[in-house]
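I'd like to ask you about the structure that follows.
Note that one protein chain of the assembly has been removed; the remaining protein chains are unaltered in position.
Note that the chains take the letters A, B, C and D in the order they are written out, and that residue 1 is the start of every chain.
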Amino acid sequence: MSEQFEPNLVAFVCNWCTYAGADLAGTSRIQYPPNLSVIRVMCTGRINPLFVLNALQQGADGVLVSGCHPGDCHYMEGNYYARRRFTLMKDLLEYVGVDPKRFHMSWVSASEGAKWKEVVETTVNEAKEVGPFEQFQRNKINW
Amino acid sequence: MADLEKLRAVAKETVSRDDVKYLIGWRQGTYGFRVSPHFITEPEEADKLIFSPLCSNNLATYLTLVEKLPVPRGQEPDTRKIALMVKGCDSRAVVQQLVEQGIKRESVIIIGCPCQGVVDLAKVEEKFPAVLEQVEARWDDGKIVFKLSEGEKAVPREEVLADKCLRCRYPNPVTADTLLWEKVEAESNDEYADVGELEGKAPEERWSFWEAYFSSCIRCYSCRNVCPMCYCEDCILDRLNPTWVNRSNNISENTAFHLARAFHLAGRCIECGECERVCPVNIPLMKLNRKLTKEVREKFEYEPGTDPDSKPLQASYRPNDQENFIL
Amino acid sequence: MDNMKLAKEKVGDFLAKLGKERFRVPQETGGSSRFAPLNGESSVDFTLSNTTVPLKSLFYPQTETLYRYEVGETAMKAPGEADEMIIMGVRPCDAKALTIVDRLFSWDPKDPYYLGRREKATIIGLACQEPRVNCFCTSLGGGPASTEGLDILMTDLGESFLFQPLTEKGEKICQEAGDVLVKSEDSDVQAAEKVHKDAASKIVRKIDSEGIPEKLPQLWDSQIWKKTSEPCLGCGACTFLCPTCHCFDIQDEIEGLEGRRYRVWDSCMFKEYTLHTSGHNPRPTRRERTRNRINHKYSYFVDKFGVIACVGCGRCINLCPVNVDILNILSQVKEAL
Amino acid sequence: MNNKPKIGVYVCHCGMNIAKTVDVEAVSEFASRLPYVKVARNYSYMCSDPGQQLIKEDIKNEGLTRVVVASCSPRMHENTFRKTLAAAGLNPYYLEMANIREHCSWVHENREEATAKAKKLVYAAVAKVRLLEPLEEKEVEVEPSALIVGGGIAGIQAALDIAAAGFKVYMVEKTPSVGGKMSQLDKTFPTLDCSACILTPKMVDVASHPNIELMTYSQVEDITGYVGNFNVKVRKKARYVDINKCTGCGACAQECRLAGTIPSEFNMGLGKRAAIYLPFPQAVPAKYTIDKERCLFLTRGKCGKGPKCIEACAAGAINFEQQDEIVEFKVGTIIIATGYELFDPAKKPEYGYADYDNVITGLELERLVAASGPTGGEIVIGKGEKAIVPKEVAFISCVGSRDESVGKPYCSRVCCMYSAKLAHLVTEKLPDANVRIYYMDVRAFGKGYEEFYDRVRREGVRYIRGNPSEIFKRGDKLVIKAEDTLAGRTLEDEVDLVVLATGLEPRQDAREIIDILKLSQSADGFYLEAHPKLAPVDTATDGVYLAGCAQGPKDIPDTVAQAKGAASSALILLSSGKVKVQAQISNINEATCRGCGYCVEICPFGAIDLVEVNRMGNIVQVARVNEALCKGCGACAAGCFSGSAQQKSFKDQQILPQIAVLGAMK
Partner (left out) sequence: MKENPYQPYVATIEDTWYETVGDRAVKTFKVTLDDPEARKNWSHRPGQCAMVGRLGIGESMFCISCSPTEGDFLRFSVMRAGKNTQGLHEQEVGDKITVRGPYGNSFPLEDWKGKHILTIGGGIGQAPLRPIVEYVKANLDQYAGLTMIYGARTSGDLCFRNEFEEMMKRDDISCHLTIDIEEEGWPYKVGFVPSVLMEVNPSPENTIAITCGPPIMIRFVLENLKKLNFADEQIYTTLENRMKCGFGKCGRCNAGNLYVCKDGPVFSYSTLKNVPEAFA
């Protein structure tokens, strides 16, 4: 059992704040675990909450959604809509028994390279804690 | 209360109008305690209309379920009004449809039936199994009286009413063009005890609870089709391009179907309970929907279908919406 | 072969003797019931009336992989042979329904998936004692103790079950069971006959199907279809859960690097079912779809296969949320000139 | 046509920046085996000329139709490579970048892990790029004119600047005269210039400038269109006076049966006017207006034997038949300068504004001290016999500012200073008077403000730190109950006059403009700027700018500065004559749209409208995107349940394959 479980995580982030924040982490050579891969969209407002379900179905052990702090949205309101949507999606997932450690949302601004690292670490560590996601992953289905 | 004569008279008058296409109400079903939606175009058909504790169907569904046939060239589309009988919960569906601009207010005539609660068929059929003859029912002072061949049977309402009615806070139509009789008093409150009970369980228990149900879903789409708020012409949940949910029936696709459906109804579900009622494999869908209604009410102070001037929950926000879960 | 008897306390032994893994029995999951493998130690509850999901799901599962492949490759691998099954506690109408569906699946070309399972299954029926309000099997040549499609008919005699083997397969099972089964007395058979008769007398809903197949085509433009379909929701409850409905869709699905082509139940009540890619739909509303459902069962199928594709199980009546009642439609058809 | 896509994948070494941690060789080898990939290469610097040349050549020689560049952040070089594609004749939006530097080689050390992640990111990009669609970058022409809503100092300044640059300006002012609040002020802090003296010439310029078309007593009814091409509809309300004929002589007002009976708005109700009136002597245009709510003839159909004004008017300008007139015109840009309103002190009943005549507001005092005011500049309270000249005068600041209890948590930014100014004017006019100011803090942040505050204190105005809790009458006097928080004692202060420094608040009718232009409001209710620091005069709607107190409380210097800023933004647009439209915008599939209007509500830019379309003979409602307004945030796409709204380049069908790859590759 020497092999430690390495979770596979998918993040949806906005172009203007979090993506830029993650870029800053890069330019600052801040190191963080490689388990999380980013899908870039222009605004958190674009992130359809059903993406989270889909990512879990398709093999993600956890999902992160991240964007600009309230009031900082490049499009003014996108993150406010996202906040509502993901509040509900989070509640729903938790309610059916999906561990809340598998879904996170964060505000990471373009200047918060260090925060990005923290967020990634939290997301990765929590996913490690709860192990591989099996509840409704597609490849767990015996065809 | 439930003055059938008045109801039929109003219906007659309404369908006689030139600008009315048809009226939808309820009629006794073909057997037992069943009731069926009744579409009438001729005044004489109004004589079959009923309003009783058996009338669970939310007829607002039919406002959006109409399949529009192509109108031949040169012909005008039929834009006459549709008249609809509504209970309290049904009227909330109409209001929410209005909020979403799914229907236009001037295209419907709403006939309001203040309601003392409708029965849960499962509860009734357990008490009176194997009844073939058509049974009438009425409200009588805290009791529901069934007219069976062996005589009238009165049952305390708590024993047979649908759960949604036992906690109903909107027994009176929120909006109506005509109110058929006096309003009734609402239950005091809804504490979401059913949801709370499940929330109190461990995550694994919650999952095994839902897993059993989700895996038994046959994806007949009854729940979606009956829902007055699910009026997409082309629901993304059975669309193939792009595919959100595969057609195959298994725990993965079924769960995705259920969570997506529930999510699409967040802030829109008006708790008419129809989805749960129609599910042929008895999935407690309201337990899922109500989790979100509860959160919506607690976190966003929003109650769908109660205010025609409100903005849809998922199409609005407040800058200070709570966000304690955000990192 | 002789009729046999299984004492109720020996049901466990019977299962063990024949091998638990071979059995499929009625089971409740969530809020509904269906035939499923015995799970673990649980014994069988034969008091469940007809399962929500009909027997067909064992032979013709809702989702069935036709073949698998690797993404980018062209080799296709069909699933292996079907498992042997002993299905116990089947209600006669469901078994009869199989004989109806058999005709379709063995129509040229034969369906290897369905027929493969059919061949390897033995069906032990259980005569109904308490028919439900909407059962009308007797109107369609069936009955609470009908034997069509069964290998063994089992009747509940209180303390024990009477086993009446009907086919070679059935006899083989009885032999395999060895002394778990005992020979029955003549009185048992008489008792069973009484049970059967009593049950048949409890069936109240009826329809005289005589002449319906011929009449239906003449009622093509009848108001019946408009009126009876008005409340219909266009869902799949009546068809998915009908033991004789058999329509399906074929789709591809990819997961990671593996793909499969599978079939999955489809329903003629769905609007997409006949939708042409051009947007044209030959059955544009629920009226045409309801008409097709009834016609298919009571006319087209009769034309093609000589039987009505309905066994009178009453599921579609019980489960329709808006009381679209096939008997009501049929009686209107009868009445129409 | 959807031929089989041919993808080229280019993995950049970025010198050693990527190659050190990521096995670029392995990544490009991996990429070469991915579906639809025709070529996969790695190269030291993809962004260099030879790097770009590589891509261009492959596009030409290999017939590539899609390109993935795995290198640094798209925020860095997306444009570079888009241009590369375009130069090779490929649509620039057929590009997808995989960020294997900032998101990979720079943040991970383990070569194996970093290489594995880079492969994943490349695969995801390949999965998406295959489904990208060609997009068009459009430009629209800009109508060379501007609309300015509101004729206060903000609007006036902006109008003059734009007109001076040679563009046509339409100015719409709701009241009969331009000038706004500034015209009501006596002197202005901190320099104490006479407000009318500096404002009036500008008002006159506005009216006479050949490039400015002034529409007073007018209202914007509707605005449609988008940046560069707004269609404006203005209602010119009937004045019942032909302004071409009216000479402004005022004979009519003298004859009016209601002369001297109607409280004058300009004088804050302290003076009286007739039903036909000029708001104030310097009003521009100097044309009379009939108050249709009051005029006897218009309200009752009868005015004695006949309207006397008609007789009085030698020019024959009065016309009771006049109707509202709707004018329509096109503009390229819009400036909103609708100003503010003052907090209604009756909402704080403890100050007794509604009860006592000698509790007044700052603006009322402005009118009292003004030489042109109702008292000719004399500070007297009450009338006739009862009139008194106050001796004890108290100012109370922050009335309706910084006060959560009335929902006004913000600072109004001018009250401290105008209190100081008015206190100075009182001491100047009434040297014997004792003046004190109850305050919370004194905010004197502007140029010369602190000095002015010092001067006023030196002049003997007492500053008492503490908020009065109550004001009541005792005999002829008003008693202020307050706590002096510095001295730490409560006091009861008897005075003759209390002046409430009421705060600035958004106009009650602010929604009119919001509904027309779909502007946003900030929490305080003022119009929201696009960015508080970097785009303070812009709004979410392209081509619409803010100036003055419409955006938030400010003093005249700031108002004018902002107006000039707004004018300059508008001029950039007008003088460039063209504006680029976003390419990655949303689009709605009208065949599946259910007309629920969610997207319409959600769109922060008001870019979506519901329209009725004919669907096989049936009229149905569907949403439609105005391409020039959409900024491509995609919020509608995520909020659309039926999946009908989709953002180009970020469609569901383009994102789902990315998810599939990232999910499947462990």
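Here, a residue touches a chain if its C-beta (ideal position, glycine included) is under 8 Å from a C-beta of that chain, and two chains touch if they have at least 3 such contacts.
Because the structure is a prediction, the values reported are computed rather than measured.
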**Message:** In the complete complex, the chain left out here touches which of the visible ones?
**Reply:** B, C, D
**Asked** Which one, D:Lys4, D:Lys391 or D:His531, makes contact with the chain that was left out?
**Response** D:Lys4
**Message:** Considering the complete complex, identify which of C:Phe14, C:Phe35, C:Phe59 or C:Phe105 is in touch with the unshown chain.
**Reply:** C:Phe105
**Item:** Residues of subunit C in contact with the chain not shown
**Value:** 66-67, 69, 71, 73-74, 76, 78, 104-105, 107-113, 217, 220-221, 246-252, 254, 259, 261, 263, 266, 268, 273-278, 280, 282-283, 288, 292, 295-296, 299-300, 303-304
**Message:** Using the document's contact rule, name the residues of subunit B that touch the chain not shown here.
**Reply:** 240-241
**Prompt:** In the whole complex, what residues of subunit D lie against the chain that is missing from view?
**Reply:** 1-5
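Criterion: only the chains that are shown with their structure count from here on.
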**Prompt:** At what distance in angstrom does the C-alpha mean of subunit C lie from that of subunit A?
**Reply:** 46
**Item:** Distance from subunit C to subunit B - Cα centre to Cα centre, in angstrom
**Value:** 31
**Asked** What is the distance in Å between the mean C-alpha positions of subunit A and subunit D?
**Response** 35
**Fill in**
Residues in subunit D with touches to at least two other chains are numbered 602, 639, 652, 656, 660, 664
**Complete:** Where subunit A touches two or more other chains simultaneously, the residues are 49, 54, 57, 59, 77, 81, 85, 138-139, 141
**Request:** Spell out the part of subunit A that touches subunit B in their complex, as residue ranges.
**Result:** 49-50, 53-54, 57, 70-71, 77, 80-81, 83-85, 87-99, 104-107, 118-119, 122, 135-138, 140-141
**Item:** Touching residues (chain side subunit C, partner subunit A) in the complex
**Value:** 65, 68, 255-256, 258, 260, 262
**Complete:** subunit C partner, complex, touching residues on subunit B are 29-32, 34-37, 39, 57, 61-62, 65, 67, 69, 130-132, 212-213, 215-216, 218-222, 224-226, 238, 240, 246-250, 274, 277-284
